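What follows is a set of notes on a single structure, which appears directly below.
Here the complex is missing one protein chain, while the rest keep their positions.
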Amino acid sequence: MTLLQRLAPLMMLPLCSCNGWQSALDPHGESAISLKALILLIVTVCSVVWMLVMIALILALRRSHPPRPRPLQRDPRTARRMGATVIAAVAATVAVISGLTVASFFTTRALAVAGRDDLTIKVSGLQWWWNVEYFGATPDQNFTTANEIHIPVGRTVRFQLEGDDVIHSFWVPSLAGKQDLIPGRPNELSVRAERAGVYRGQCAEFCGLQHAHMAFFVIAENESDFDKWANAQRRPAAQPTDADAVAGQQAFLSKPCAACHAIRGTKATGTSGPDLTHVGSRKYIGAGLFETTRGSLAAWIADPQTLKPGNNMPLVPLSQQDLLSISAYLASLK
Amino acid sequence: MKERVVVDLSRLPLHGLGSASVTWWGTLAFMLIEGTGFALVIAIYFYLMSLAPIWPINARPPNLFPGTLVTLILVVSVIPNYFVSRWAEQQDLRKVRIGMVVMSLLGIAPLIVRAFEFSALNVSWDTNAYGSIVWIMLGLHTTHIMTDLADTLVLAVLVFTRHGRNLRRFGDVQDNAMYWNFVVVTWLPIYGCIYWVSRL
Amino acid sequence: MRLFVLFLCIVMLGGCEREERQLRLDPPVANVLDQIKLMPNGIGGTPPEVYFALGRPYETNAYNLSEGKRLYSWFGCSACHADGQGGIGPSFLDGWWYYGPEMVSIFASIRDGRPHGMPAFRDKMTTDQIWQLAGYIQTLGAYSAKTAAPSRNDDLQAHPAENRAPAAILFDQGPTPVHPEQGPTP
Partner (left out) sequence: MSENVARSDTRDTELGRPLVGAALEDTWATPSGFWGALSTVDHKIIGRRYILTAFVFLAMGGVLAMLIRLQLARPEARLLSPDRYNQIFTMHGANMMFLFAVPVMEAMAVYLVPLMVGTRNIAFPRLNAFSYWIYLAGGLLLWIAFALDMGPDVGWFAYVPLSGPQYAAGKRADIWAQMITFTELSALAVAVELVVTIFKQRAPGMTLDRIPLFVWSMLVTAFLVIMAMPAIMVASTSLILDRLVGTHFFNPAEGGDVLLWQHLFWFFGHPEVYIIFLPAVGMVSTLISTFARRPVFGYLALVMALIATGILSFGLWVHHMFVTGLPRLGESFFTASSMAIGIPAGVQIFCWIATLWDGKPVYKTPLLFIIGFIVTFVIGGLTGVMVASVPFDTQVHDTYFVVAHFHYVLVGGAVFPLIGAIYYWFPKITGRMMSERIGRWVFWLIFIGFNLTFFPMHILGLQGMPRRIYTYQPDMPWSGLNLFASASAVILAAGFLLFFVDAFRSARYGPPSGPNPWDAPTLEWATSSPPPSYNFARIPVVFGASPLWEQNETLAVADGLRVDRRELVVTSLVAAKPQAREASPRNSIWPLLAAISTSVMLIWSIFSPWAVVWGSIPIAIALIGWFWPKGVPEDEA
């Protein structure tokens, strides 16, 4: 039992830790909630089983043994009793196991029928960021963003998951279980957020150098906020007003930046990097690396290979002035 | 620990044939390994086929002639193979010598035709997944013909040396014959896949 | 034993050369790498000493070559040169190049552009990237394959992979017809 006593506090720990904005034990999505129920059920049952086995083991070791000089001398009565006990124990195992199988099967069914999907979002995993496409009523209503997904609370959202280079895995523990993004095999995942909030997700399938820094955020907000956000995203980038930002735009377009990044409404139409049209409005840059501030933008542009070694954004030599103005421009893209 | 002799082994033969020989079991085990390998490549073939919209993937099905010829040679070769095995069991060295020469020739013949079989596939290994898998199947089986041919040739030489008149040699000849049957048997499903499934 | 150690050291050098992944090129080094000396005719020339000091990383290092392959598609080279067979622009596979197969001239072609339609990528790519791309393009037309050269893409098979000496394989087709308007013939 000593082991159990030592483990008990650890067992409790997750259940009380609620800062898990990326935690299967702090669910705010329909499926995550039912999954937590299943997790608790199975964990409880298994803990009981484990304790029973340990009790049996301790009894076996503590038993006061009748003296038997020779190992091979058998006692048919004990043999029979042991046989019965073992058979009973095995029967119990079978019962527990089939019970758990049934339980998990029904949870699977519950997940499979996740209600009518009325909002579809296409998420593509790339080394090492997430490209997000929203589909409007008409094609011109479509828009693209990156690493930040807004969804309306209480509505079932269908994510179309596509791996564009290697296998990634889309996982927002607080909302739902994970689903892989596999090249050549599109997958789908239905998610419904029950409470408004910011939920962190992260790539769960090893995908190379920066697997560790491939996070994204799902922001669940009420219908009106969501629409407001969507309309803002549809608009092309705001034209800069203050001199600094204007200079920044010039620099951005004349430097390599524009070759990989798109900013709708400008000549920057690169597609190999994240869309920056409203980068200033996003909570984080660099796939969850830093909160978006002018400072962090400047730092990131100045030396991406030190902050996120191996990612595909090159170290572009920039003058102090260019650096400042570009970061000012990007920060202004709300 | 004191010892008490309860069994006298001195009457036993120095070497057993068939299931009394360890090499026989060893050969069997290796056949099991390679058989699993063949089963797997065939499984891959059908797996890829189930994914492809059309099969074969933009390629004409292979020309039947060379493959069928190889199949005929292999199937026919089973008959002398059976006799070699029998003669080995009867420990008739003279017949075994003839048989081994015949089997060597019957091992070389399919290899010659096989050379043309690859070009008859009408697809290259790097054209698409269909090309890759048929090349692998054919290549895997070709290596088996080659290895067994090498074994046959060495044995054929051996039976003409002073080591020929030896129960072990006859055992080796039997194992080799068994392995050749295996090579022939594994070819049939592969032949079916490459030449006929692609025509379905 | 000593021989074995010696052998190890050789392999070690070779190994590191081929496989180490230089993720960040220091700006000063990048600056120097930008200083190539080119012949007046824009064909031959020499790279800066540091290029050799680094062990000609852009020709021998597998990671750089594969990065070059990625950049080839990211910067739309295929728009004119297809997968190397050429189209609007000349082919790379025939190994018959207007400006020769030297790294410096490839580097110059990409950085500064060439007459008759080859644009300059000076403002679109960093020095590091241009060198990587140059190294990759050199493998496209190589007569014999490098073991460090990239292999096929998870993509439709357009031409044999670079690590299989594509040029050597495709030479029997002979050089693509000369388009004089595409620049001076060497």
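Each chain gets a letter, A, B and C, in the order it is written, and its residues are counted from 1.
The criterion applied here is as follows: contacts are C-beta pairs under 8 Å (C-beta built on N, C-alpha and C of every residue); 3 or more make two chains touch, one makes a residue touch a chain.
Since we're looking at a predicted model, the values are computed, not measured.
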Displayed chains contacted by the hidden chain, counting the whole assembly: A, B, C
Hidden partner chain, touching residue among A:Leu119, A:Val153 or A:Leu209: A:Leu209
Among A:Arg155, A:Lys178 or A:Arg264, residue touching the chain not depicted: A:Lys178
Contact with the hidden chain (one of A:Ile167, A:Ala230 or A:Ala302): A:Ile167
On chain C, residues whose C-beta touches the chain left out of the figure: 8, 11-12, 15-16, 18-21, 23, 62-63, 65-67, 147-148, 150-157, 160-161, 163-164
Touch list for chain A against the chain that is not drawn: 3, 6-7, 10, 13-14, 17, 19-20, 22-25, 32, 34-35, 38-39, 42-43, 46, 49-50, 53-54, 56-57, 59-61, 63, 65, 68, 70-72, 78-79, 82-83, 85-86, 89-90, 93-94, 97-98, 100-101, 103-105, 107-108, 111-112, 127, 165-167, 169, 171, 173-174, 176-180, 182-185, 187-188, 200, 202-212, 215, 288-289, 309-310
Touch list for chain B against the chain that is not drawn: 1-16, 19-22, 25-26, 29-30, 32-34, 36-37, 40-41, 44, 47-48, 51-52, 57, 125-133, 135-136, 150, 154, 158, 163, 166-168
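The rule is short, and it goes like this: only the chains that are shown with their structure count from here on.
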Result of counting contacting C-beta pairs for A-C and B-C, higher pair: A-C
Cα-centroid distance, chain A relative to chain B, in whole angstrom: 52
Chain B and chain C, separation of their C-alpha mean positions in angstrom: 47
Computed distance of Cα centres, chain C from chain A, in Å: 39
Chain B residues counted as touching two or more neighbouring chains: none
Multi-partner residues of chain A (each touching 2 or more other chains): none
Chain C-touching residues of chain A, taken from the complex the two chains share: 183, 209, 254-256, 258-260, 272, 303, 305-306, 309-310, 312, 314-317
Chain C-touching residues of chain B, taken from the complex the two chains share: 126-128
Contact set on chain C toward chain B in their complex: 152, 157, 160-161
